[in-house]
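All protein chains of the complex are present and in place, except for one that has been dropped.
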Amino acid sequence: MYLTSDPLELATLVGQVQSASRGAIACFLGTVRDHNGGRAVLQLDYSAYEPMAEAECARIQVEAERRWECAVALQHRTGTVRVGEAAVVVAAASAHRDEAFAACRFVIEEIKRRVPIWKREVFVDGTMEWVEGGSPGQMGSGLEGQQNSGTAGKLDGESSDLITGKSDATRA
Amino acid sequence: MYLTSDPLELATLVGQVQSASRGAIACFLGTVRDHNGGRAVLQLDYSAYEPMAEAECARIQVEAERRWECAVALQHRTGTVRVGEAAVVVAAASAHRDEAFAACRFVIEEIKRRVPIWKREVFVDGTMEWVEGGSPGQMGSGLEGQQNSGTAGKLDGESSDLITGKSDATRA
Amino acid sequence: MLPSAPTSTLTVRVLLFASYAELLGRDAIELELEAPATVGDVLDHLRSLTRAEALPTRPMCAVNLVQAATDDLLAQGDEVAILPPLSGG
Partner (left out) sequence: MLPSAPTSTLTVRVLLFASYAELLGRDAIELELEAPATVGDVLDHLRSLTRAEALPTRPMCAVNLVQAATDDLLAQGDEVAILPPLSGG
């Protein structure tokens, strides 16, 4: 399972990729930031199209492990993730650090680009905003992602909790 | 203390750099591989010019934190490090993942290039070799590193435990 | 749909996520469409349920977990997912 509602443990992923023949392990954690666009963030709520997200994560892992000589592990949180907690974790182990870094970077970029997951920022003042500013990706089918406006889902300009902008508390 | 004879804990370093304003954390672990050049490795023995190594690690941290908007932590083992254990750990946290990856990569490269630490491979068959194949670095004084032969320290061709080559069980 | 299309129908399950689910007040809709039907027909139907401009012209869509184009034909029982711009990570 690549998606989980439980807290992410970097050490668990490192343990999954580590082996005595792979001496270089590159990791990435994306954690929830406390501020975005000057507003105090309380938490992020993640939702996903789970079966497709699982399939896409599996494809990303396979692609990384084929492209570089490495072992890859990745996990993404669903549900509520509080400030400071990790929303996504990646670990890539290889015999060489060039490969480990390249695979790790590839995986986090592809997660953001291709995996059908969405987050809503919940601010300390009680307001909420769906984050939909990311550029749409090309998923496993090989079809080009459709260009979506950054304000898709906006309801007549008055529902501020639906307005989607370029803000993103985990845009790290 | 950047040097320690205790096992390295990635989570500890992540905790040191993590903050609610820095959502991207890139990490690197270099662990001891079980084979090098076809020979079974038992452990690596690390020695260091400790006061200079501490000073050099501090300079690397400061340089990374000045060059990128980030917080950096690094530690290197001394003494005996067994196969599968981490010899070096780096964590870099930033608001953005470009910076976190760049700082993390910089730090591990500079550790290898500049910090006066040496390792001796101890093979399962009981033989030992100093690893001195790395290119010499330019240290904090700003002076150019002197070019050293890969066989410095070789004693008249007969002391195989002194022969230094390009082999390196942690060359990851 | 062409006027000469056969009058047989097909049923698809439409999944909505994130802001689209909120926009339409639900996260799944069973739709009966006249065959032949495309992803675009599903989108037209959704637009009739809300303000037409609330959905982008060509939102990202998937049929049975695989990304699909607006003019892809649908079959009985297909799962059609309408995906807002992704924001994982």
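Order as written gives the chain letters A, B and C; numbering starts at 1 within each chain.
Keep this in mind: a residue touches a chain if its C-beta (ideal position, glycine included) is under 8 Å from a C-beta of that chain, and two chains touch if they have at least 3 such contacts.
It should be emphasised that the depicted structure is a prediction, and the values quoted were computed from it without experimental measurement.
Enquirer: When the whole complex is taken into account, which chains on show are touched by the absent chain?
Expert: Within the full complex, the chain not displayed touches B.
Enquirer: For a quick check of understanding: of B:8, B:25 or B:131, which residue touches the chain that isn't displayed?
Expert: B:131
Enquirer: Which one touches the absent chain: B:88, B:104 or B:122?
Expert: Once the missing chain is taken into account, the touching residue is B:88.
Enquirer: To test your reading of the contact rule: which positions on subunit B touch the chain that is missing from view?
Expert: 30, 46-49, 51-53, 55, 76, 87-88, 108, 111-120, 130-141, 143, 145-150, 152-156, 161-162, 164, 168, 170
By our rule, only the chains that are shown with their structure count from here on.
Enquirer: With centres defined as the mean of C-alpha atoms, identify the chain lying farthest from subunit A.
Expert: Max centre-to-centre separation from subunit A belongs to B.
Enquirer: Roughly how far is subunit B from subunit C, going centre to centre by Cα mean, in whole Å?
Expert: 54
Enquirer: On subunit C, where are the residues touching two or more other chains?
Expert: Expected reply: no residues.
Enquirer: What positions in subunit A touch 2 or more of the other chains?
Expert: 30, 108, 170
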